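Missing here: one protein chain of the complex. Every other protein chain is in place.
As written, the chain order gives the labels A, B and C, with residue 1 at the start of each chain.
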Amino acid sequence: MTALEPISELKLEGITKRFPGVLACDGISLQVRRGEVLALVGENGAGKTTLMNIIMGLYRPDSGTIHVNGEEVHFHSPGDAYARGIGMVHQHFMLVPNMTVAENLALGLKELHHFMNLDIKGAAKRIREVSERYELPVNPDAYIWQLSVGEQQRVELVKTLCLGARLLILDEPTSALTPQETDDLIVRLQRMASELAIIFISHKLNEVKALSDRVSILRHGAVVFNGQTANHEPSELAALMTGHDVVLPRNEGSSIQGEPLLSVQNLCVRGDRGNLVLDGLSLELRAGEVLGMAGVSGNGQREFADALAGLRPVESGQILFGGKDLANRTPREIIHAGMGYVPEDRQTEGIVPSFSVKDNLILKDFAEPRFSKMAFLRKKEIDSNAEALKERFDIRCPSTSTATGSLSGGNIQKVILAREISRGPKALVAVYPTRGIDMGAQEFIHEQLLARRREGIGILLISEELEEVMNLSDRIAVIYKGKILKVLPAVEATRERLGILMAGLADPDTPGDAQAEVPAGVAHE
Amino acid sequence: MKAFFKTALAAATLLGLFAGSAQAAPAPKVRVALIVESTVDDKGWCQSMHDAILAVQKKMGAGAMEYSHSEKMKPVDAGSAARQYASKGFDIIICHGAQYKNLVDEMAGVFPNTTFAYGTSANIGAKNVFTYTPFSEETGYLNGIIAGMVTKTGKIGNVGPVDGGDAARYIRGFQLGVQAANPKAAIRLAFTGSFGDFVKAGELAQTQLKDGADVLTGAAQQAIGALRAVAAAPAGIWWVGQDTAQLSIPEGSRVLAASGYNYASVVENLIAKRAAGTKGGESLPMQFSNGGFHFEYNAKADAKVLTPAVKKAVDKAREDLKSGKLKLDWKAVKL
Amino acid sequence: MNRNKILYSGAIILAVTLIAALLVALVLYSIGASPLATYKTILTGPLSDLFGVTEVLVRSVPLMLVALGIAISFRSGILNIGAEGQIQMGVIASTAMALAMPHAPKAILLPATMMAGALAGALWGGIAGWLKAKLQVNEILSTVMLNYIAAQVYTFMLRGPMLDPNELETGSGTPQSMRLPEMAFLDTLVPGTRIHMGLILALVAALLVWMLLWKTTLGYRMRTAGAGAKAARYAGIPVERYLIVAMLMAGGFAGLAGAVEVSGVHHRAIEGISSGYGFAGIVVALFGALHPGGIVPSAVFFGILLIGADMTQRSASVPANMVLVLQGVIILSIVSAQSFLRNPYAQERFFRWFGRFSSSARKAGKGAQS
Partner (left out) sequence: MSAGLMIYNVLCLAVPFSVALLLAALGENFNQRAGVFNLGCDGIMCMGAFLGFMVPFSLKATPWAAYGNLLGIGAALAVGAAMGVVFALVTVTFRASQGIAGIGLQMLGWGLAGTLFRHFVGGVTGVEGMAAIAIPGLSKVPFLGGVLFNHNALTYTALLLVPACWFLLYKTPWGLKVRAVGTHPRAADTMGIHVDLIRYQALMLGGAMAGLAGAYLSLCQAKMFSDDLVAGRGFIAVALVYFGRWSPLGILGGALLFSIAQSFQLSMQVWGIKFPYEFAVMLPYVLVIVVLALARKARQLGPTDLGKPYNREMRF
């Protein structure tokens, strides 16, 4: 692709990058060579992605240098990085949905750009070559929006290779994949590793163990450990990653005592494109239990959560809650019925970022007599409520008048949790409640959820973190293509068994229990 | 809040006194102000008044008359500009447009020593308000005669701005003229809805041409747009104008004849009446009989089109209008 | 941190003002007018006598009312560009109301006139709100189109059903309504000038809008809908409904401005009454930071600007259209400045630069960094 020699070594020295209020990278030095897989491990927010974006020329470092083959380079855009043979597969796929695979590739392949002529055929040819060579089947004429997540992942890989990358950066490539797809990917990458250099970002330590030669651990923007993967156990790495031996709280309670609280029956809901995303989903949540919903994202979790919150019309089916059908009710009615909700996207759904902490804490209750009188807001009550919740939920903010959007993810999540829990709900739906927040806040939130369980609240936990689901749940429901494939007690759940279910395959532990025959949901004990 | 107002009032009163004392010694000359909604060089309504005032000023000598004008005046701006002129001691304030009628009515009582004038209007206003009305139906009538006699297709286009003011009179007079000369001719009348949208006037004229009209006319400054469409059309399409300035532009070759307002007579009249002690309370008509209009043929016009017969008919009508023999009941015309 | 923020905002605002003034000066220079003389006339001319001061306030009344409405709509997440048409609708309805009850006592007639204007404006604005909420029609485009439609409805009414019969009699045909009964007039505040009770009304309205937005649950709902539509939906606030409410209110204020102009200044419906207040109101609202406390002075400032720009026509022979250039440059400057003010990256860069600058200057260290 270029006249320059192929990349054989990449070296970072003293990379520092500051965002407003955050020191994202603090003097990081790293090195990776051809034929080697370096795992970059760290919690969310440790600065991994920022560092990789600096390598790719998306961000400019405040200080520090990058050397390729011993020569200092300054990348101003990913184009420069590709020119030196460095490519990256981003965690959120960088594919333009309303263009074809070939068009997406052609976008970056400058040699196909002739003055008034775009060589799409050339792009398709290149894709076929690369996909054959690396056994990554891809249809160059398919539109991106037609592809599944796994297929898009493959397109990303092929695209990056087509662009001439010989040093591959993979940012959490398995986060959207089923365990089986993950294993498949690891095998492919192992095969590719011999002729490439790979930087593999993950916080899943078993994958790191399986794939990488060396491992570097980032914490709070700094490298805290470098070593040969083979010499260290995952538990050791985990301790280094979190800085202390974190033991996340576990659900130790005896299982299921309560009355049925929420009963979803044959729920059908359409997605944004008008297709049926939930297709006869049935589920039962009891008081005093945590019901975990496991599944690869994109199998209807989002639409299910929306329907529960009253934000998406229900085609058919029922959502029985305390004897009342909440299907197609307004969010207001559902809130009043006693449903609490921790939404997926905390920045835009959970809070109003420009509002103060205290205003966000009354987001659902501002019209209650406690906070308003004759249509006027009661400022004193609002203030004292905020102060009390700030104490109780350990919300770290300069004052309750601070704009909520300026807080860290963990503290924003605490604001949301404080609001939802202090309302005294009968049931709580928590969607990805700890995604991307630090261990300390994660621990706090898990404790809070378990404490509510003990108080008799029914909690529906939707998450793609298997550890989280397995740690907290009494029962686990696996969602696949808009249906509950199986509900099993948490004690019977193993990673492998869940993985097979999440892939939509028959449960090996229940002979004859094929996908089509699952009597749409309801727990079988 | 109350305190604020008191202070403001006090300050304002002081300022007012100050301003008052500054204008204590009025100049001996007559001071005239003009307020227009378009610009003073719009080759139309506003320019004709502006030019008239300049002509009068030239005649009287620059020392005998002070003149100031304000352009692009929406009614609320015009109100403040007029008040500003009045408080600065201008003698005659001409608000050139019927749309200013209301503000003059509102203001006249506040400044009893100032003479206001506005037109087009035949209203008899307050004691210090003159109105002036071009009897535009007269010019329309003459143009109508020409159009009626010249047309070969029997279709005549009229590009109206809106149905109001002097345009309304012109349109109806034109109708009468056509009927008098050629009862069978059909008039294609349509409106653009705007005095100033040249493009739309052009589009409308094209529509009329497509429809088969071969003589067109139109009122207000937008008419230039229509005239341009006529000029771009194949030979044999003619225009009769409501503004003599149209004769002198390149497109003027298509103009058979044009009339024009002679505001100079109005302005002179205003100054003379005020000097004689009449501050207002009258309506000044503009007619052929009192020199309120010009009327010109295009000297270069094709004699085969503008035949002696046409000229004769027009000249006769003009004489009859002048002498009062011919009265036009324009209000009776139903569009 | 607070001190720094003020410092930063001050620096940005100063820089933007200077750049804007410079740009306009450039235009002025290119058309042969003296920038200094022009600025002097604009800023001091209107305030040099009682007449000027009252005229400034006369302009500021509709600007204030329109801008208050626009602030409500912008805060609620919907951009109202249609105030111009809403004013005209307000004029028609208030005039019709006043003329319909010529003998009613003032205590009934005046409020009824104002209400009619506000209601008509609200309905006209509500159309755009409804189109946005129910059919996702871009409100900028729909309000612009509604402006054109309103202009035609307006001329139709003035030339047709509402034309003063007297105009037909005398044959002048001036498109204007009959004069309002005096019982429907807003009283003059200072005899001999045009300043009227509408000013008090506008100031009270500013207070009410402030209370509405920041003290009531309705205002809380609307601001939530505007600042975070998704979060509002999750919290059970029907965002679409408040889009409509916001447009109803924004239109209502514009309609009220129309009613106030009729009943306070012109005393009848005439052509050209809206005078571009609808667009200038956007500038006023932005300049006043979408807050009633900012809008009141900003409306007065724009009153000065409008009158002053008019005066430059006579004193410095600057073409009347220059005021549009001024407004355009002000809008572009404000939105650019806003993005700097809101951008934490730019802010941090500024402080790093400033910190370096100040630490080298007086070795005080990280004064600006904390």
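As a working rule, a contact is a pair of C-beta atoms (placed from the backbone, for glycine too) under 8 Å apart; a residue touches a chain by one contact, two chains touch by 3 or more.
Note that the structure is predicted; figures quoted are calculated from it, not measured.
Engineer: Wait, the hidden chain, what does it touch out of the ones we have here?
Structural biologist: Displayed chains contacted by the hidden chain, ordered by label: A, B, C.
Engineer: With the missing chain put back, one of C:L7, C:L47 or C:V329 would touch it. Which one?
Structural biologist: Here the residue in touch with the unshown chain is C:V329.
Engineer: Decide which residue listed in B:Q206, B:S253 or B:S289 touches the omitted chain of the complex.
Structural biologist: Within the whole complex, the residue contacting the unshown chain is B:Q206.
Engineer: With the full complex in mind, choose from B:G97, B:G157 or B:G173 the residue touching the hidden chain.
Structural biologist: B:G157
Engineer: Which candidate, C:I6, C:L43, C:L141 or C:L208, sits in contact with the chain we can't see?
Structural biologist: Final answer for the missing-chain contact: C:L141.
Engineer: Could I get the residues of chain A that touch the absent chain, sorted low to high?
Structural biologist: 19, 50, 56, 58-59, 77-82, 88, 90, 92-99, 103-104, 106-108, 110, 112-114, 116-118, 163
Engineer: Even though one chain is hidden, which residues of chain C still touch it in the full complex?
Structural biologist: Its contact residues with the unshown chain are 27, 30-32, 79, 81, 131, 135-138, 140-142, 144-146, 148-149, 152-153, 155-156, 159-160, 279, 282, 286, 318-332, 335-336, 338-340, 343, 345.
Engineer: Against the chain that's been left off, what residues of chain B make contact? List them.
Structural biologist: Where chain B meets the chain not shown: residues 39-44, 47, 157, 188-194, 196-200, 202-204, 206-208, 210-212, 221, 224-225, 228, 232, 249-251.
Just so we're on the same page, only the chains that are shown with their structure count from here on.
Engineer: Can you list every chain in contact with both chain A and chain B?
Structural biologist: Touches both chain A and chain B: C.
Engineer: Go ahead and name the chain pair joined by the largest number of contacting C-beta pairs.
Structural biologist: B-C
Engineer: Find the geometric centre of each of chain A and chain B from their Cα atoms only, then give the gap between the two centres in Å, rounded to an integer.
Structural biologist: The answer is 74 Å.
Engineer: With centres defined as the mean C-alpha position, give me the chain B-chain C separation in Å.
Structural biologist: 34
Engineer: Considering only the defined contacts, which chain C positions touch chain A in the complex?
Structural biologist: These residues of chain C touch chain A: 215-218, 220-221, 223-224, 227-228, 230-238, 344-345, 347-348.
Engineer: Give every residue of chain B touching chain C within the complex, in rising order.
Structural biologist: It comes out as residues 1, 5, 8-9, 11-13, 15-16, 18-19, 37, 68, 70-72, 74-77, 79-81, 83-84, 87, 98-99, 101-103, 105-106, 110, 120-123, 133, 162-165, 168-169, 193, 330-331.
Engineer: Show me the residue ranges of chain C that touch chain B in the complex, using the header's touch definition.
Structural biologist: Per the touch definition, chain C meets chain B at residues 48-55, 58-59, 152, 155, 159, 166, 170-176, 179, 189-190, 192, 194, 203, 261, 265-268, 270-273, 275-276, 306-307, 310-311, 313-314, 319-321.
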